[in-house]
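All protein chains but one are shown at their positions in the complex.
Letters A and B mark the chains in the order given here, with residues in each chain numbered from 1 onward.
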Amino acid sequence: MVKLDKIYTRTGDKGQTRLSTGEQVDKWHPRVASYGCVDEVNAALGVAALHAEDEMLTAIRRIQNDLFDLGADLATPDRGRVLEWTPLRIVESQVKRLEEEIDAMNARIPPLDSFILPGGSPLAAQLHVARTLCRTAERKIAELSGMENEPVSPEALAFINRLSDWLFVAARAANSNGADDIKWVPGANR
Amino acid sequence: MVKLDKIYTRTGDKGQTRLSTGEQVDKWHPRVASYGCVDEVNAALGVAALHAEDEMLTAIRRIQNDLFDLGADLATPDRGRVLEWTPLRIVESQVKRLEEEIDAMNARIPPLDSFILPGGSPLAAQLHVARTLCRTAERKIAELSGMENEPVSPEALAFINRLSDWLFVAARAANSNGADDIKWVPGANR
Partner (left out) sequence: MVKLDKIYTRTGDKGQTRLSTGEQVDKWHPRVASYGCVDEVNAALGVAALHAEDEMLTAIRRIQNDLFDLGADLATPDRGRVLEWTPLRIVESQVKRLEEEIDAMNARIPPLDSFILPGGSPLAAQLHVARTLCRTAERKIAELSGMENEPVSPEALAFINRLSDWLFVAARAANSNGADDIKWVPGANR
């Protein structure tokens, strides 16, 4: 169980830290960056939540919780060794739930023939921020998964990929189901 | 024409994706990162727009539209091959318009003999956020342009460089033309 009490330990002042397994790594290792980016997405969702209520708020809090499952997954590379505990991994049902919610929200939203300018309502604007950070996190996780000897569970990658699509559709939902979205007009200002 | 309907396709779950030309690339390729960072700037502008009105709002929406032109430019490397369509590129007039607006805003703002603490009014604070993300995007685009066989149009680089200066001056404008800016006092707290 994670304990947070003293908070600062000074041990990381030279730039190294530890994974959940105890392995020492540089702070700039892509694995550390990957869960650091997930933490950024999570913080952006904390801001979005300020503007959310009802089912949307419930969904955001659930996703924030899932993102810690994702962080735990990333912080615990499967090196084929037996650990003292069962590592927590993202499971398919967490990805599936995102897909079902995307389908439900999207059913009420007209399709687009251009990109939309991020923004609109305060909630939509903040969901777009979370969306772009989610895509940045995805790039880091994908990079990690492409490295040798750096296992990443396929569900972790699927989850972060689907989450950015969830955030896009949720942002449209938060703009009167897309009615208030402003479309990109290619080359309009030349 | 871009179509957005189903939104998730699951095809990117292994970490690869496509440019507008159809070329397959890793998601962590600097080119993908470069337009991903532009998307982050765009999202930050969507938040800034929540606090803007009149000409400032109009300018922000125009710049958001321009950023999709920039994204299209970056997503379509000029490989010397003929495409089926005319690629959309940032043009000099888009950079020029930023410069003219900087000059106009700056004329009303006193010069500085130190940096200013980012913040102030809600609009100014959010424009500073957009400014710093714009500079991060610039670093990625510059990195891409420094790679071999990774063409970036000079106007794209000039646009993102000028945009961060536009955002700085606009932030000062949003702080009573600089009157409310707090200056950095080097080494004040030692």
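The rule is short, and it goes like this: a contact is a pair of C-beta atoms (placed from the backbone, for glycine too) under 8 Å apart; a residue touches a chain by one contact, two chains touch by 3 or more.
Only a predicted model underlies this, so the values are computations on that prediction, with no experimental measurement involved.
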Seminar exercise, completed: Of A:Leu19, A:Ala43 or A:Ile182, the residue that touches the missing chain is A:Ala43
Seminar exercise, completed: Considering the complete complex, of B:Gly22, B:Gly80 or B:Gly187, the missing chain is touched by B:Gly187
Exercise. Residues on subunit A that touch the omitted chain in the whole complex?
Worked result: 1-8, 10, 12-15, 26-28, 32-33, 36-37, 39-40, 42-47, 49-50, 61-62, 64-66, 68-69, 72, 88, 91, 93-94, 97
Seminar exercise, completed: Those residues of subunit B that touch the unshown chain are 99, 102, 106, 111-115, 117-120, 122, 124-126, 128-129, 131-133, 135-136, 138-140, 142-143, 145-146, 154, 157-158, 161-162, 165, 168-169, 182, 184-190
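As a convention for this text, only the chains that are shown with their structure count from here on.
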For this session: Rounding to the nearest 5 degrees, give the angle of the rotation that lays the CA atoms of subunit A over those of subunit B.
Result: 120
